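Every protein chain but one is kept in place in this view of the complex.
Presenting chain A:
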């Protein structure tokens, strides 16, 4: 089946696979090597973009060259990854900020009157606090 592919297409597909594999392994190394939670978060969120992206493009070209039609599933995988990866990273970061006092101390101020949403109390608590201060006054 691969005999049907012209040599230059094989070259492009192989190069894309190698580039993708390289960035995936770098993402995993980053996850293992970096010293703290927030820095570790950078590894996997990066691998999904260029690493998976290059492998998906290679898969599309390969399918197009050997089967004669373009496969669109790769576009969907990209779409779902781009939806899922930032939300996952965001939830992990929020959970980490909530649990880790040292990280909480590193946060920069919001620059507005309101605190960061992870650390702000719920509406009922705020209401209760407001009533308490009103009673005192």
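Keep this in mind: a residue touches a chain if its C-beta (ideal position, glycine included) is under 8 Å from a C-beta of that chain, and two chains touch if they have at least 3 such contacts; residues count from 1.
Methods note: contacts and distances are computed from a predicted model.
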Report summary line: Should one name the undisplayed chain from "ABC transporter ATP-binding protein", "Na+/H+ antiporter subunit E", "Aspartyl/glutamyl-tRNA(Asn/Gln) amidotransferase subunit C" or "Deoxyribose-phosphate aldolase" using UniProt, the answer is "Na+/H+ antiporter subunit E"
Query raised in the report: List the chain A residues touching the unshown chain?
Result: 22-23, 26, 29-30, 33-35, 38-39, 41-43, 45-46, 48-50, 53, 71-73, 75-76, 79, 82-83, 85-87, 89-90, 93-94, 97, 106-118, 120
